[in-house]
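All protein chains of the complex are present and in place, except for one that has been dropped.
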Amino acid sequence: MHRRPPAATLCLYLLLAGGALVMLLPLGWMVLTSLKTYPEILRHPPAWLPADPQWENYRTVWDGFAYYRFFLNSCFVSVMVIAGTLLTCCPAAYAFAYCEVRHKEFWFALLLSTLMLPAQVTVIPLFKAFAALGWVDTYLPLIVPAWLGGNVFGIFLLRQFFRTIPKSFIEAARMDGASEWTILWRLIVPMSLPAVLTVVVFTFLWSWNDLFNPLIYLQSEELVTLPVGLLYFIARAEQLTGGSIGQHPWHLVMTLATVMVLPVIALFVFVQRRFIEGVAAGGVKG
Amino acid sequence: MLSRILEFLAWLAVLLLAALGFWWAGHQRHQPPADGRTEITWFVPITPLRDLYEADVAEFERRNPRIKVRVIWVPGSEYNSKLKILAAAGQLPDLFFTGDVWMSYLLPFKRDVTDFMLRDAEEIGLDDYFPEISAAMQLHGRYYILTEYMNLSLLYFNRRLFAEAGVPEPEDWWTWDDYVRAGQALTRPGGPGRPGVWGSSRVEGWWGEWLIYVRQAGGTVFTPDGRRCVLDSPEAIAGLQFYYDKSEKHGISAPAGFEPLNGFVNERVAMILGGHVNYWLNYNQMPGLDWDVQLLPEGPVTRKGGELAMAGYSVSKTSPHPEEAWALAKFLTRPEAIARIVARGSLSVRRSVAEAQMRDARPEDRPRNLAAAYRQFQYGEHIPRHSHYIEIMLQIVQPEVDRMLLGEFGPEEAGRRAAAAVNAFLATFDTRDP
Partner (left out) sequence: MNTRRADRLCFWLFAGPAMAGFAAFSLWPMLYSLWLGFCQYEVIAPPRFIGLQNYIYLFLHDPSFWASVRVTLVFTVVQVPLALLAALGFALLLHQPVKARSFWRAVYFLPSILPQAAYAVIFGYIFQGDGGLLNQLLALFGIEGLAWTMSATWALPVLIMMSLWAFGYPMVIFLAGLQAVPRELFEAAHIDGAGAWARFRHITLPLISPVIFFNLVMGVIGALKVFDLAYAFSITQNIPPGGPARATLFYGLNLYQQAFGFFHMGLASAMAWLLFIFIMVVTAINFRISRRWVHYEN
């Protein structure tokens, strides 16, 4: 491995740190706001720093909000969605990358078209269908589509990555008598680990931050996920601060948003480490 | 061989876990009560009044042992979308909260409750409601809503800023000119490190304020039959002109986009024309904010023209239990319930509660001039009963008003363009009363 000159290294770190400052600006503002009082957030022009950091805001959020309940609901939905996505998107991507069948491109284009139609117009027919199945107020409308290849983005992404793997690898494995299923899970998926983990992270984020679907399909408060819970909480926080519609208690909302983002950051850092290690391991084998 | 068995077992475990997950995902489906009680569902936006509603439901169930209420809380910002999606899918709850803004639009989903209303008139105390409110519950002489809540446009003012500037407080005989003069006397530029004060605010991006001026200048949005938009009439344009001039000519409110955020609670805006009773709670929370209300100033043609809007409960047309839903609606709007809502800071839809509110007011309560607030009733105007009213005002008219404020053209051109666009819309969509 070659060495960078020290000046270049310095430049690199300066660039990274400068960019990081800009990137962290919204997050910093969020955390600072979470430590303010209600009159402070109404004050104008706003002050950067809270006069007296209100760590109690975190306690207020914890006490006034069934965080753990919504958190577990979100976890359950996310895990089921990720599992379904992996189990159906990987084989589908493999099929579109390696199986030679007629009209494959046509089928693929058809599948991709799902990404192109704005979701708003399919809401009502889908809602009617799920209502007819008696699935309203259950998690099934949120989960079942993921188990049927609902994440077309994932299929497309994985196909792009699978196609960068030389076909000779697969031919060799087929020669050894490995079944397609084994080739997929034992060879292709480990070799494309960064892509698979990317799909996991993105799927997690979408499902974790999804507001619209839980909002319309779930009715019982004890079933809702965190983003919907956040909206429930805004009203609750208004009661705590005595505020009302139009003048949201953003300090408490930001407190909750901070708490909501933490698990996502943790997952991302964890996956990133696997990401780097996984590739290093794959590189040795390759 | 061993590894193959292990692999098989691993996939089997995945399958089993998935099956378990699906069972869990579906098993929590809501079941009707097993004890034979009639269950009704009630759709409520979550507001700071939630604890009151929860207490009310418990009390209602205690008094009506044969009815079970399933309350479905919906985040306020998403309430209308969710309600409409459920309506479209034929899944409406038995009882839902809605306002007169949506009266025409949601009419096909509402049960005509005239029979209930007349039968129970005495129990409800129908004549206890202010006549303007009772009128707003009806469409073409039929009742569709039982009212709980209302909003009324008022003139809000900051007493401290008035005293500091040596300006006499607003009176009930004020006209636009008095309002402008006071606003100019109250406006002072900001110095270094000290933000300025504006005599008044100008609400942008919404029809709330400019529509008052259009009406007080003798204009309207629609012709009485609702088939044509007349925002290009000289009267309507005079109203838009005043809205425009507030900042550009009289200098009593901030230029477009510079409206101070939360200006009234930060004591950087001395008067608000219009406002919302929802904010009373906020105002009373700010330490040292000494505020009061007065009748809206009189326009060149009339004093009438402030908003008078209300909200309450409608029974769904498809409800299998209209009697039970109606019983709950009556319970939620009984005088004690209204009194508790009003005690949190707002105006009452019932006369008896309003009288008690004025009688029991303490000197430190704000606003002090409740009498003026209730007098404003007679000058309020209902929202036009046009099923696409909100769409027309927000999507078609408002952008032209925005462009006027941004200086692209004057009020005359804004009124002309708005009317032309609305009339093109009306020609395509049949949007008269259903």
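Before moving on, here are some points about what is shown:
Chains: A and B, in written order; residue numbering restarts at 1 for each.
Definition applied: contacts are C-beta pairs under 8 Å (C-beta built on N, C-alpha and C of every residue); 3 or more make two chains touch, one makes a residue touch a chain.
Fair warning: this is a prediction, and the values are worked out from it, not measured in the lab.
Contact with the undisplayed chain is limited, among A:Tyr38, A:Phe76, A:Trp135 or A:Phe161, to A:Phe161. The residue from A:Met23, A:Leu72 or A:Ala172 that touches the chain not shown here is A:Met23.
Not every partner is drawn; the one left out touches subunit A at residues 1-2, 12-13, 15-16, 19-20, 23-27, 29-30, 33, 44-46, 88-89, 91-92, 94-101, 104, 107, 110-118, 120-126, 145, 147-150, 152-153, 155-157, 160-161, 163-167, 180, 184, 192, 194-195, 197-198, 201-202, 205, 209, 227, 230, 246, 248, 250, 253-254, 257, 260-261, 264-265, 268-269, 272-273, 275-276, 279, 283, 286. For subunit B, the residues touching the chain absent from view are 77, 81, 84-85, 87-88, 105-109, 195, 204-206, 254-261, 388, 390-391, 394-396, 398-400, 402-403, 405-406, 408, 421, 424-425, 427-429, 434.
Definition applied: only the chains that are shown with their structure count from here on.
Centre-to-centre separation of subunit A and subunit B, using mean CA positions: 36 Å. Residues of subunit A that touch subunit B in their complex: 38-39, 42-45, 76, 79-80, 83-84, 87, 123-124, 127-128, 131, 134-140, 143, 147, 215-216, 219-221, 223, 228, 231-232, 234-236, 238-239, 241-247. The part of subunit B that touches subunit A in the complex is made up of residues 14, 17-18, 21-22, 24-30, 45-48, 50-51, 72-73, 75-78, 81-82, 85, 88-91, 195, 260-263, 265-266, 268, 276, 278-279, 281-282, 284-287.
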